[in-house]
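Only a portion of the chains appears, each positioned as in the full assembly.
As written, the chain order gives the labels A, B and C, with residue 1 at the start of each chain.
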Amino acid sequence: MQVKHPSYSVPNLPWEERPAGSSDVVWRYSANPIIPRDLLPTSNSIFNSAAVPFNGKFAGVFRADNKKRDMNINRGFSDDGFNWRLDPQPIEWLYDDPENAFTYYRYDPRVAWIEDRYWVMWCNGYHGPTIGIGYTYDFEKFHFLENALLPFNRNGVPFPRKINGKYVMFSRPSDNGHTPFGDIYLSQSPDMVHWGEHRFVMGTKGGWQSTKIGAGPVPIETPEGWLLFYHGVLTSCNGFVYSWSAALLDLEKPWKVIYRAAPYLLSPQTYYECVGDVPNVAFPCAALYDEPTGRIAVYYGGADTVTALAFCRVNEVLDWLKENSEL
Amino acid sequence: MQVKHPSYSVPNLPWEERPAGSSDVVWRYSANPIIPRDLLPTSNSIFNSAAVPFNGKFAGVFRADNKKRDMNINRGFSDDGFNWRLDPQPIEWLYDDPENAFTYYRYDPRVAWIEDRYWVMWCNGYHGPTIGIGYTYDFEKFHFLENALLPFNRNGVPFPRKINGKYVMFSRPSDNGHTPFGDIYLSQSPDMVHWGEHRFVMGTKGGWQSTKIGAGPVPIETPEGWLLFYHGVLTSCNGFVYSWSAALLDLEKPWKVIYRAAPYLLSPQTYYECVGDVPNVAFPCAALYDEPTGRIAVYYGGADTVTALAFCRVNEVLDWLKENSEL
Amino acid sequence: MQVKHPSYSVPNLPWEERPAGSSDVVWRYSANPIIPRDLLPTSNSIFNSAAVPFNGKFAGVFRADNKKRDMNINRGFSDDGFNWRLDPQPIEWLYDDPENAFTYYRYDPRVAWIEDRYWVMWCNGYHGPTIGIGYTYDFEKFHFLENALLPFNRNGVPFPRKINGKYVMFSRPSDNGHTPFGDIYLSQSPDMVHWGEHRFVMGTKGGWQSTKIGAGPVPIETPEGWLLFYHGVLTSCNGFVYSWSAALLDLEKPWKVIYRAAPYLLSPQTYYECVGDVPNVAFPCAALYDEPTGRIAVYYGGADTVTALAFCRVNEVLDWLKENSEL
């Protein structure tokens, strides 16, 4: 079997089988949450985290709000993908031009290996939220480019390879508050600095995804298309409810939606998803994929407070997606 | 003892005595919730449900949102009123005129036996929420009439018999969002199709019922008046809190309020009322009544997620109501 | 020529020819406004007024806010339809049941001759705005029925005859504020008291009618359908702009829209439409129609302050409507 992307061979991917008697397509890790809010002595919460395979083990970039409730991102390492050690200090970024470096906050990172390095994207505070881009070769030194887009934007998510010779990313144009709207767009770039050829990918629909949606983990390439896990938000009379599900996008024109799930795959139902700093949030930011076995491990934030794991198999997700798709 | 309504003789009504040491007028069933959110493989939540006596056992119409978070109503059956079997498919309605049949959603049903059949009312999505009316003789075939009222309306609740030769129902005029206001009105009809002679019944008051109120179960006829359980909503800085209590209305002019409780009878205090899709909701939709013993079993939704039971005795409620009434 | 409705023969209808050089389908009276805000010593404004033929001359019901800014409706009389005498006192209504008679305010009346009397509808304050209905035989004694619909509703407009044996009216479900939404619905009644068989007629569209719409004058029966003038509202960054235009509805099933104008016929552009208590309002409430000549005189409010007249011909409106229709 030919693995499509260097990150798609992860035989030691964290894994637990589906509970006996369950027929759920996605199931939670039985010892969730894997990262408690106070893993660091200074942390208020650790969630919405991006893990990747790294040197046969795992590394990642984690949203770690401190007890000021400042939002920033820290690196971390793990041998098994379950147990993590976090650097207590936020990442220090190297800059070419210090004039462009100031940032009010960083949150909700994603990480992707593309070609020769790990690219990091996150929501970056620059006169409002927008998409910051940086990279690292080794999780030791991190380099910051300029902001990719104008404010106001969130949920910048890179594709794991160039398409038609261009870098591609998702994002969600927003405003500067708790935005009550939001669709998924895609932008393209020759150099990770200048972005254009913006495309509308998909918008809100009914039910669990009626208020706003946003790309989750870096999409996974399958022979049938890009598998995207994405979050959706419903507004109840007591606030936002964040669930997540899946869509399949065209390989060459990834703004074309082939399938899109009508039901959610996972909605906040456990204590650690329903109770915390923001009740009723399940928010995925990373997905490890082992192509030979088809196993996928999804890292997602619970209640904007802790980090949890869920599991699924790529073929089961695709089958379910086809049966439950509504465009 | 002469029973006033064919539904008021329910010797096998689900029942559990008041806990030792408690003096609460209303008490919760110790094994709540009786219906979990995932009773059906496709259900996100099952709550705000309407149970009635049926052929010596029990039947009902249940709000069962699916994992798209579509809102619809399903029939269900029970031998003892505690354990329920739900039809996994929403009710299919028969229509005289298909042109009037389309519906965006259905939720929060009530069911009442009137004269020769079971009448069902619910919040029906027709260019906004309004009151849908239908009936069934046997819980097999369900017939839909037209919408009773113009949008925007919620909490349509029928009386269990005609008054002065006319059908009567409560409703709550609303708007098309998470309406921050709402009073209880009453309307009258010769034929369940044309409605008029609208009367204001009662509005919001302080405290737990300061934002909006709405009729709950079908009212219970007592020698002293119609006993109405109704919900009230308080707006905290973190959203709506739904509690419920009771009022007594004039038998002949049911828009005349005789007593109205100033305190709530039950407010969200347990885990299954405080944590779920909508935290802090206790919302009653049905009350079984056995007149010979005075026992009442109230079915209510918890956190817009599960179905729970509470119990009381009619004479204790009336006594308490008289002592705690503020008009 | 056979006149379809006793009100459709008005040879002395107020009239002024189209200005030379103009090709407008609707043109304003050159001496507008015909009723100034201070026609009565106590009036703050007189607008949104309903005129009808009466005993060879004209009578009407007028919205006349006083200097408290209380909203109420007064009767008035005119020999020529241009010059009006208003009763300085609001109409006093006779009631069968005084219990149902209280009213916080009345505004925006419409008047139609149906069968044997003049029916009056208006927005009636009863725990929120709803549709009040009354009648008069002689503009001396006025009788009030109950409110036709539950709150919250505005722009109740009767048809000038029964259709399929039932009375029919338009209305616009609303909320209890300066409602930022609103579509036109239709309801039917055997007796002017009980209303049902509600139908959606038409909703908002782009541009001048993007925020809300509402029926204007009593519709005019033509061989091709019911000609309805209706207002539409656009929300600029400085508030609402009320314009008006026309639609044609099916004679037998008047909730079926045959034609609907995409452009407005008249928008606020003159001083008396742009400057006043509510800037930028042109709001029609009555249309006199002389079928033999095809002349129509439309009474409309300007800036919620004064009453103005505009003119058109039925065949020109129908031709223009067909050319400019977008459904």
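In this section, contacts are C-beta pairs under 8 Å (C-beta built on N, C-alpha and C of every residue); 3 or more make two chains touch, one makes a residue touch a chain.
Predicted, not measured: the structure shown is a model, and the values here were computed from it.
The complex is built from one repeated protein sequence; 3 chains are visible, and the structure file as a whole lists 6 copies.
The rule is short, and it goes like this: only the chains that are shown with their structure count from here on.
Contact analysis places B-C first among chain pairs (by count of C-beta pairs in contact).
When each chain is reduced to the mean of its CA atoms, the one lying nearest the mean of all protein CA atoms is B.
Where subunit A touches subunit B, the two copies mostly use different residue numbers: shared numbers make up under half of all numbers in play. When chain centres are set by their Cα atoms, the one at the greatest distance from subunit A is C. Averaging Cα coordinates per chain places subunit A and subunit C 56 Å apart. Distance from the subunit A centre to the subunit B centre is 42 Å, each centre being the mean of its Cα atoms. Taken residue by residue, subunit C touches two or more other chains at no position, since every residue touches fewer. Subunit C makes touch with subunit B in their complex at residues 100, 126-128, 130, 146-153, 171, 173, 175-176, 179, 181, 183, 185, 187-190, 193-200, 203. Residues 37, 41-42, 44, 66-70, 178, 238-240, 275-280, 304 of subunit B touch subunit A in their complex.
Of all the residues in subunit A, the ones that touch subunit B in their complex are 23, 206-208, 210, 234-239, 241, 262-264, 267, 269, 271, 274-275, 279-280.
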